[in-house]
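The complex appears here minus one protein chain, its other protein chains still in place.
To keep things simple, chains are lettered A, B and C as they appear, and every chain counts its residues starting from 1.
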Amino acid sequence: MDFSSDTSAAAHPAVMSAIQAANEGSAPSYGADPWTQRARELLADVFDAEVAVWLVASGTAANALGLTLLCPPTDAVLCHREAHIEKDERGAVTFYSGGGQLALVDGEHGKISGQALSARLDQSRREFVHETPVSAVSISNLTEAGTAYTAEQIRTLSAISRSAGAPMHLDGARFANAVASTGQTAADLSWRSGVDIMSFGGTKNGAVGCEAVILFGVQRERQAELEIRAKRAGMMPPKMRFIAAQMCALLEGGLWLDLARRANVAASTLAETLRAGGGELVHPVEGNEVFVRLPSELANALTDADGRFYPWSDGSYRFVCSWNTREEELEAVRSIVGAA
Amino acid sequence: MDFSSDTSAAAHPAVMSAIQAANEGSAPSYGADPWTQRARELLADVFDAEVAVWLVASGTAANALGLTLLCPPTDAVLCHREAHIEKDERGAVTFYSGGGQLALVDGEHGKISGQALSARLDQSRREFVHETPVSAVSISNLTEAGTAYTAEQIRTLSAISRSAGAPMHLDGARFANAVASTGQTAADLSWRSGVDIMSFGGTKNGAVGCEAVILFGVQRERQAELEIRAKRAGMMPPKMRFIAAQMCALLEGGLWLDLARRANVAASTLAETLRAGGGELVHPVEGNEVFVRLPSELANALTDADGRFYPWSDGSYRFVCSWNTREEELEAVRSIVGAA
Amino acid sequence: MDFSSDTSAAAHPAVMSAIQAANEGSAPSYGADPWTQRARELLADVFDAEVAVWLVASGTAANALGLTLLCPPTDAVLCHREAHIEKDERGAVTFYSGGGQLALVDGEHGKISGQALSARLDQSRREFVHETPVSAVSISNLTEAGTAYTAEQIRTLSAISRSAGAPMHLDGARFANAVASTGQTAADLSWRSGVDIMSFGGTKNGAVGCEAVILFGVQRERQAELEIRAKRAGMMPPKMRFIAAQMCALLEGGLWLDLARRANVAASTLAETLRAGGGELVHPVEGNEVFVRLPSELANALTDADGRFYPWSDGSYRFVCSWNTREEELEAVRSIVGAA
Partner (left out) sequence: MDFSSDTSAAAHPAVMSAIQAANEGSAPSYGADPWTQRARELLADVFDAEVAVWLVASGTAANALGLTLLCPPTDAVLCHREAHIEKDERGAVTFYSGGGQLALVDGEHGKISGQALSARLDQSRREFVHETPVSAVSISNLTEAGTAYTAEQIRTLSAISRSAGAPMHLDGARFANAVASTGQTAADLSWRSGVDIMSFGGTKNGAVGCEAVILFGVQRERQAELEIRAKRAGMMPPKMRFIAAQMCALLEGGLWLDLARRANVAASTLAETLRAGGGELVHPVEGNEVFVRLPSELANALTDADGRFYPWSDGSYRFVCSWNTREEELEAVRSIVGAA
């Protein structure tokens, strides 16, 4: 029973086959290969838009590279207090942008509240030289609480941020899970609702290591700068084809959505089971993560049975399902709950 | 006939198999997996020393991370004017170190001359606050001219740099080729000759994307800082096992040296052929690269036959062989030379 | 009636005379002059300790330079949410340190609460590579609320931060006012209570532009690095003597304390007057600043009489007195209050 993270899951066989298949003879380096070109086309299809794209093997780098285009070194990115860029990326935004800061706001269930956003942006005076102003807003979908923004919710936030002159970034490390959960399209959950730049995650979805930085609309003009920034960060690998092949494998035939649905279903099932055992959900389960308070006997019983999951700072526990969460694992939880 | 670069070559089948084999079930993230542990052990064996190690998928990042440990943001790294860190990494050392600069010296065939090193270090006054002093020296082996430093040559340089208080870094993107070419051991070409931190390259040797930053001696105490720096750069991927598995595949059974020897032999053969066709070697061929001036008819004939190789800034051409350079490719060159 | 800021006040005549007197013939550049030497001696006397010192013309630079010695580019400085380094220095700490961040905590009347400090430091796990840990704590005395920490209060905080391995920095832009207000010594309000590095402000006290970065105890060993950091920031002016002469003028004969007392007395008097007019103090007046809610008629009457003071974000007003606040100005307020 490994619910520790979708990052500890194996990669999907189709991804592995694609990597293998990409190893045919020589190919141009640094993204000039046909796999990278194909990944771009597939992303354009998925998002129903012309997009500019850079592929990287790291979610931290994807976020930092994208945000560097939106946040000058003298300004700040507004995000949720629990955002991955604040809590899990060791200052990467500041490092990549050469000084950009994070301005933190709150909101229930990992979502930025419109009120908090407005209030913070009102404080931010771009013409006031003494204080660091907010120049971009970053949301995560799925959020760090495992919840999913709907297109309507994103539009509400982007309207606020846009009126304050701040473009919107989306950390989509688990974007597939959000699309699967809301039933809305990739386009509706991104550029059509006001997202300017996003990270589109493959790693947690079933890849070995593959994320896309996607630029929408006028931001596409920043592609050259994006590549320069990637280059000096070591994010322009010569054998790019092996990253791109993964992205192609996930996108071809909609595999990415199938895998996300599978993980989401597993999480819902797990949540039901844990609630039956006395667990209380801390956040709605709208993706592949379950945040739950557990009776201590149940928590202990699961741990004793070699169940892996993380205690969370609010006293609850986090369980993460993946495309590869097996029915046996869910069944094992069920039987422990039954026995308790 | 693809002699464009060893970075455009396919990965070796053993590497591909290892990646596949690493995809068994779940594994701890961020380098806590058994493959990373095994790679560390194998590197310790190869270098006959206790070492601290961090694995990354990018040679640029490997160099920049290692040098950041040696060069504060207010100081400079001395390197050859043609060094990869100067000519091909878009300021990555400056970016990673937060301001560190490069001080350039010359020397024949891509090697730093002892005299130039001494002269430049004599100019550098650490106690003189107004000017940027040199605080580390970086050599490349193979050099950017395809030549190999011997252990004796490295010792001469490190003695000079050490007496000026500057530790030594080694960019070993093609270290395997240098070991194969000199017949000296990995230890003799590194820490036993005064190297403090090095990049050990796998990508050009036959991996998909795999480089090791290796800390020797007292520098091993910097491991925690190295990991922090890697983390915020996006160089701590969750599914680290897939990078580590590549390194294991190369090191097990000495495959890395077999592959390097194969590439070196191909380069020697190619060089002979080109000289027979009127080519003049610009640098001795001591690895898998050939720098050669060609009669223009021969250059044209090779290009017309879809031969791929780069014109170099000094008017010569660079041909790179890899583990995967095929006898047919060498034969094709031979027949073109014969026809000319 | 100018209560806008102590930074808009004129410099004290003794400071002006000292600048004039320093203009005799030529003198060594970059701090090697006798005035700088004298300023160091006087600061050692005032603080009753051996100290290392660097003088700068800017309070922002003084704070940033000092904190750069305590906070690596990968870590954070904890400070009060209202601290000058957060609210008024446009990211200077991040800029100077090459990436260091600020971690914000709350506390009444501008003082960090011991509880909030403990709670935040408990969250900070230095060995957890994924999140930015706190590596230094910065307090301000006077605080941004115009209140003064006592030596006891500082000791309480420094005991907490020290036990978490975080050294303590003090922003003393208005340190003179705190010494005058508490009646405690400069030593008791700094190193004897656990402060490792501080900014000692002259500008708001009556100088043209003069602040000292002071290193206590083992931090004195960082003097060379401090000077290097100052140099590359443009904070090593050739004609340093003109900055040092100001510091000497303030410290000779205890002028700095006389001036601070004068400003503090004026603020107390002003506060009394405003309270008599219906004002409610938002914070205790423990220095030269008054934060007060005013009946709108009174606020308007003062403004109509060309009174200068700032509306504050909490709906109150800030009045700042200086060494040069004149009795006529206080009297003018009195008569407006009387008339209301």
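Criterion: contacts are C-beta pairs under 8 Å (C-beta built on N, C-alpha and C of every residue); 3 or more make two chains touch, one makes a residue touch a chain.
None of these values were measured; they are calculated from a predicted model.
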Touching the absent chain when the full complex is considered, from C:Gly91, C:Pro133, C:Gly194 or C:Gly279: C:Gly91
Residue, one of C:Lys231, C:Arg275, C:Arg293 or C:Arg334, that touches the chain absent here: C:Lys231
Which residue of A:Gly59, A:Gly99, A:Gly172 or A:Gly307 touches the chain not shown here: A:Gly99
Listed residues A:Thr74, A:Ser124, A:Thr147 or A:Ser190, member touching the removed chain: A:Thr74
Where the unshown chain meets chain B, residue by residue: 73-74, 87-91, 94-95, 99, 101-102, 123, 129-132, 313
Touching residues on chain C - with respect to the absent chain: 2, 4-5, 7-11, 16, 19-20, 23-29, 56-62, 64, 89-92, 95, 203, 208-209, 228, 231-239, 242, 324
Hidden partner chain, residues of chain A it touches: 30, 73-74, 98-99, 127, 129-130, 224, 227-229, 231-232, 236
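Note that in this section only the chains that are shown with their structure count from here on.
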Innermost chain, taking as reference the mean of every protein Cα atom displayed: A
Chain centre separation (chain A, chain C; CA means) in Å: 42
Chain centre separation in whole Å, for chain C relative to chain B (CA means): 51
Centroid distance [mean C-alpha coordinates] between chain B and chain A, Å: 34
Multi-partner residues of chain C (each touching 2 or more other chains): 73-74, 99, 129-130
